[in-house]
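Of the protein chains in this complex, one is absent; all others appear in place.
Read from first to last, the chains carry the letters A and B; within each, the first residue is number 1.
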Amino acid sequence: MSSIILSTATRFLLPLLLLLSVYLLFRGHNEPGGGFVGGLVAASAFSLYMIAFNVEKARRILRIDPRSLMGAGLFLASVSAWISLLQGRPFMTGIWVEKVFPVIGKVGTPFLFDVGVYLVVIGVSLTILFTMAEE
Amino acid sequence: MIYALLAGFAVGLLAPVAVRALRDRARWLITLLPLGLFTYFSHYVPRIQSGERIFFHYSWLPDLEIGLSLCLDGLSLLFALLITVVGAIVCAYSGEYLSGHRDLGRFYATLLAFMASMLGVVLSDNLIALFVFWELTSVTSYVLIGFDHEREAARSSALQALLVTGLGGLTLLAAFLLMKQVTGTFETSAMLQGASQLTASPLYPAIFFLILAGAATKSAQIPFHFWLPNAMEAPTPVSTYLHAATMVKAGVYLLARFSPILGGTELWQNWIIPLGAGTMVTGAWLALVQKDLKRILACTTVSALGICVLLIGMGTPTSLHACMLFLAAHGLYKGGLFLVAGIIDHETGTRDAEDLGRLGRAMPLTCAAAFLTALSSAGVYPFLGFIGKELLYESTLNASLPFLFTSSAVFTGMVFVTMGGIVAVRPFFRGDAQLPKIPHEPPPGMWLGPLVFGSLGLLLGLFPGILHSSLIVPAVHASLGQSVALEHPAWHGWDLKLLLSIGSLLAGGAVFWKWSIVRKFLAGWSIFRQVGPAALYDSSLTLLEVIARRQTRFFQSGRLNIYLLTVVLTAVAFLSWALSRDELSVSDLLLHRWRDVRLYEAIIAVVLLTSTVIAVKADSLLVAIVALGVVGYSVALVFLLFSAPDLAMTQFAIETLSVILLMLVLFRLPRLKNLSRRRNRLRDGIIALSAGAVTALLVLAVNASRGGGKIVTFYAENSLVLAKGRNVVNVILVDFRGFDTLGEITVLTVAAIGVYSLVKLRVPSGEEGDR
Partner (left out) sequence: MEVELAVAVGGLYAAGIYLVMRRSIIKLIIGLSLLGHAANLLIFTMGGLVRGQPPVMHPWETRLVGGFADPIPEALILTAIVIGFGVQAFAIVLIKHTYQATGTEDLKDLQSSDLTS
């Protein structure tokens, strides 16, 4: 069911949607958005690509196996939780860098955690969708 | 002190490593631990002797008043020294006994853990800590009895011991909680201050019987005595340590510990004295029938435990004196006898007393050690056992019903003489023998143990003063709750108890002479095996299994709709009951809000309900999926309209993914069909509608009676200040409740892995077979 309109549109939509997902992730702490929504938007971008072309191509353009994304996300989230222990504070205490970065804004362990959530959500959604599409 | 207490667990963990690295030499290193602990506890002797009680407190769960508070007094010290000295000998001995066994490391680990738990039992002042250590001794004992876990008999004996003693542990916990209720404290030492409070309380009988059940199961009193002979499936060092010298005496310890708090009442004496006396005679009787060396010893141990309980029940200074001394003497000679039995078994390959003989020449040192312990067991002057027996007779002579108790005690004494002889004399000197193996003198690590036990029995008997003032007197004081002057045990000259002693010695000798005949005569009366408590235990286990199976059949029908029906009906019943109690009028529920609705909101609600109905009614799966999608988008719009932009975005994205997901599998699924009968559909429809109605009412009731929450205020105030975020929903997710989110993304990952493995990992079709 390859349609030229869909596949052409998807080529342009994919980067835009990915940009949107990162934007949602970054602004999530202060405005509506965050790791869950951002991850889902990114996942739908790739699944759109999967529908427009096929699973093979979608996997290739993602480059990383979505299962590794789940692992990386979980790892990042738990690392962000352990960082406070190094400073002798309770598990999962939020720690912030004083300096404000351009674009990203304030950086701290909760943000790192949200990035972990973002990766897990992408990984989970795409693992499920790719697996079922391949069957 | 805490280090001394926990060292056993720590060293136990390292023991398997040590055994792997050093092989047989590891045992000397491991033996150092109990030896070191023995020295450590010995240096408290002068302070305890001067009447001091030493407290150590370590915080544990302060909010629940549970602390690791330890108290060292005369009673604890006596037990601690007994535990460590026997522990040291057993550690050295088992290195030889189990030399080269592949699980020697595991054995040491459990043995040391047991030692630490046992020390915990006798040192704990806090009742909850005592309970924890008490159960730990049961668990380690279970592992040790089942050490040869590949044998069925070992496993079932281990389970039996665990069930019986574990049951006692539970009654003990109940008793401790009741005691806390009455006195308001978990500390034994504090209960001592207001001792009459407990005996006067209406809960006293309950507490008493629960404690008694705990002590009786652990110390193998009738009718729970059957587990102890069965526990002889354990390796002999274990039997020596747990089932002769220490663990089974935990019940005796418990009664002695609580005797100043709970004792002295009529209830106490009326129950404990007959219990002890009955166990004493039963154990002795059973011992006469056995021919397996270890079982003989186990039965005499049951009998000895009965003696201790009897003496505590009497509760006079003399009887407690007798009890403490007998405890020490019994620990030494019974430990020695068990080790001798272990040597004989190890060297000849049999434990059958009918087959054994002619070992004296092959193993002279073992023979000497055996002789020493047997003499102490028989209560021959000047061994420690003699003093113990003298004091026992003195106590029974002064009791109520002196004739009954004294004659039972003399009978038991006689059996001890006989059985000491059967185990430790007869195998060495009897003329003929049928041995599976040619015996040799065992290595020093083995004969040294019984020799030390035997010599200690002789030495302490020759100089009874050593033990008397340093350990026995403080222990008696602790179990009496006050200090009294105790007569120094010494040569009394000719009197009634000496005559009794000589009488039991002669009678025991005579039975020993004709033992084979006596045993066969008594064995004819073995009806107790069919109707005794052991049979009751077996049938109750079978009954339990039958009930469990029936119950599972009943509740687990294996039909999803039955389960769901149960859940839904229960929920509906409880919810409607709760709602009916609220007494909210219809106007409360409806009037304020139902006009407050805008046109587009109403349209969304109508669309939502309509598409829900379509999803239920649809004949084609495609229609159902589309309807489901419309439901999802409507829900997302509701989120958007009512101030939840995060939710709306998430719902939109998920709904999209979920429609894609359903489309992917659409053509591989069966068609939608109506499988149920019309009657069932009607029934389920009514149930579902009533559940829906109750939920709707619930929503309205909650909305009608909601107050301001404190948690919301916290988040509203602190979101920016503490967590530097303006989007409170996101701040809750990644910061305030971040730990929950961590769990949730883990669950998500698990779900994805589940999907992946269900699809990708298939059993090769050949292995599946057709069922």
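Definition applied: a contact is a pair of C-beta atoms (placed from the backbone, for glycine too) under 8 Å apart; a residue touches a chain by one contact, two chains touch by 3 or more.
It should be emphasised that the depicted structure is a prediction, and the values quoted were computed from it without experimental measurement.
**Student:** Touching the hidden chain in the complete assembly: which of B:Thr39, B:Ser407, B:Thr570 or B:Thr695 does that?
**Tutor:** Among B:Thr39, B:Ser407, B:Thr570 or B:Thr695, only B:Thr695 touches the chain that is not shown.
**Student:** Can you say which of B:Gly8, B:Pro229 or B:Gly632 touches the chain missing from this structure?
**Tutor:** Residue touching the chain left out of view: B:Gly632.
**Student:** Tell me, which residues in chain B touch the chain that this view leaves out?
**Tutor:** Touching the missing chain: residues 557-561, 564-565, 568, 589-590, 593-594, 596-598, 601-602, 605, 608-609, 612-613, 615-616, 621, 624, 628, 631-632, 635, 638-639, 641-647, 650-651, 654, 657-658, 661-662, 665, 668-676, 684-685, 687-689, 691-700, 702-703, 706, 709, 711-712, 715-721, 726-729, 732-733, 737, 740-741, 744, 747-748, 751-752, 754-755, 758-759, 771.
**Student:** At which residues does chain A meet the chain that is not included here?
**Tutor:** Residues 30-32, 36, 40, 121, 124-125, 128, 132 of chain A touch the chain that is not shown.
One rule holds in what follows: only the chains that are shown with their structure count from here on.
**Student:** Taking the touch rule as given, give the residues of chain A at its contact with chain B in the complex, in rising order.
**Tutor:** 24, 28-37, 40-41, 43-44, 47, 51, 67, 70, 73-74, 77-78, 81, 91-92, 94, 96, 106, 108, 110-111, 113-114, 116-117, 120-121, 123-125, 127-129, 131-135
**Student:** Contact residues on chain B for chain A in the complex?
**Tutor:** Per the stated touch rule, the residues are 645-646, 649-650, 653-654, 656-657, 660-661, 664-665, 668, 722-727, 729-731, 733-735, 738-739, 741-742, 745-746, 748-749, 751-753, 755-756, 759-760.
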